[in-house]
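Subset of chains shown; positions unchanged.
Chain IDs A and B follow the sequence of writing; residue 1 opens each chain.
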Amino acid sequence: MVKVGIVGGTGYTGVELLRLLAGHPEVVVTVITSRAEAGRPVSDLYPNLRGHFDIPFSEPSLETLSACDLVFFATPNGTAMKLVPELLERGCRVVDLAADFRIKEIPLWEQWYGMTHSCPELVAEAVYGLPEINREAIRSARLVANPGCYPTATTLGFLPLIEAGVVRFSGLVADCKSGVSGAGRGASVGLLMGEVGESFKAYGVPGHRHMPEIRQNLSTVAAQDVELTFVAHLLPMVRGIHSTLYATLTADTDLQALYESRFRDEPFVDVLPPGSHPETRSVRGANHCRIAVHRPQGGDTVVVLSVIDNLVKGAAGQAVQNMNIMLGLEETQGLQAVALLP
Amino acid sequence: MVKVGIVGGTGYTGVELLRLLAGHPEVVVTVITSRAEAGRPVSDLYPNLRGHFDIPFSEPSLETLSACDLVFFATPNGTAMKLVPELLERGCRVVDLAADFRIKEIPLWEQWYGMTHSCPELVAEAVYGLPEINREAIRSARLVANPGCYPTATTLGFLPLIEAGVVRFSGLVADCKSGVSGAGRGASVGLLMGEVGESFKAYGVPGHRHMPEIRQNLSTVAAQDVELTFVAHLLPMVRGIHSTLYATLTADTDLQALYESRFRDEPFVDVLPPGSHPETRSVRGANHCRIAVHRPQGGDTVVVLSVIDNLVKGAAGQAVQNMNIMLGLEETQGLQAVALLP
């Protein structure tokens, strides 16, 4: 059995990691840290875990963490970068679910995240953990930067178009909608059900941290600068992201064939039949990204619909997928449950 | 007191007309028709109306309807066109909340609505009832085609840009999201709460009937063909539309000033301060359209956020606004209630 630890287990990505790892046949969770809840049984905070995990939250400690084969960071941005260097040194491998190692350009990261990076050299080493583009590099990585939720849905949705070079690399639009669990479990008036229930709004239109991440992904794939507009919206529901993507075709292409061919061997990307409209519930609790591609009225605008569960393929599930790859396990282990529908 | 009738009072636009007219000081509803519910008190079907309306639904009859000064049609598409000619002949004025008289190009209408139009000559006469562009024509109209919900939010959102000619007239994107009440009250598996609750999806991407309507509006304003992509989505909530609109700027413009100036005298269009993100709940139950305009990172893409209540400014409220204009009443009468927030 592989021993894994989780730093910051009280948030939604933490409990989701525990849910997924509870069903993983090759892994045992030996440490879950939380300063605020140290000593409290995990299943006291999350009763769905009763009978599955008996260990309590503990204070983060280099000793106990470095005894793990792999450590997940499910912490706020800026926490992982302080602990990761020493863990790597002690031979631990790391998957960071926060944003500390996602952006290669340090000044850009510092500008968007409002802090100084404490280990830029590890950013260079870190592998961006989107298996659909980086599987081989992930296999041998010591440190994986797990992608953001919007970037996952959006990058996978645009990927075949960008790789094939059949759209303009400017004027892309990513109109994305997320359930509230994507915003985390911190106390805040803006996320009260009284504020966001039965209502809908955009947020962060002037600038959202996931924009530079998406842009980096697409530009890397295109090997040239890709320019896009990204707008995030908050859905009155708990789980699920729907990215509606727009691009201008520059070449006549069989889009359906392009998508099916690109993702044929991907275990977690599912291209729906022509004319489909994926629902977020079709991936609730599952690690899949389901995609449909449209060309309305045969015009030159391609519309891609891409859905994920923001806590699974958009966070904890992708982290487990990365762990599986890193450890040489079957990539789909622990990730085979059917989505909860209805 | 002005006497008004409602044909097809059992759907959501019907009950919403009744709610608004209950508080209108100059109007009395004398007839509400429904074949299916004839004889049943209105307040039996809609208990919120108890104490406000005592009349029962009745079979539609030319006699009783033509005794009204004005008749609203809150019927499925294709019903109004059969009754309207005779009502007009008898001196009644008409506001049709369905789509029968919205599209000027008859073959286009017949293609999208799948039926033959029975009175094309009235389509030519009908005035498209968006007061913000047609107020004067509405004043003297015998027949007003009340706009669709998506077209209202979308047209108002794009209007200043198109009028000012500061964006490209092609490649426009309207990414629109609606609460389920926009789909009406007919029994259908696809609208069960078990199907659409706690989930999100796009629909009608290959083609949606509101697309030609929006395109007609924008092209009329531009006096040239405007080309756009329109994608509708279903929100897991009851009321509210949010249109997120994208266009490419062709001229440097003070967008905030442009919008504020365009709508300064409009009683029901509210331009929010710079940096705002309108919530659909801010217009729940109210006849307002609230708009914010953004230019993310100073690029050449303008992003407009436009919200309405699909049943009010998107249907019944706008119909009452048109009625007020047609009858020479104060335009805001019966429409002054504050939106229900939270």
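As a convention for this text, contacts are C-beta pairs under 8 Å (C-beta built on N, C-alpha and C of every residue); 3 or more make two chains touch, one makes a residue touch a chain.
This one's a predicted model, so the numbers in the text were calculated from it and none came from an experiment.
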| remark: Full complex stoichiometry, one sequence, with 2 displayed, works out to 4
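To be clear about the criterion, only the chains that are shown with their structure count from here on.
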| field | Centre-of-Cα separation between subunit B and subunit A, whole angstrom | value | 39
| query | What residues on subunit A touch subunit B, complex-wise? | reply | 171, 173, 175, 177, 194-195, 197-203, 205-207, 227, 229, 231, 233, 235-240, 242, 244, 246, 248, 275, 277-281, 284, 292, 294, 296-297, 299, 301, 303, 305, 307, 342
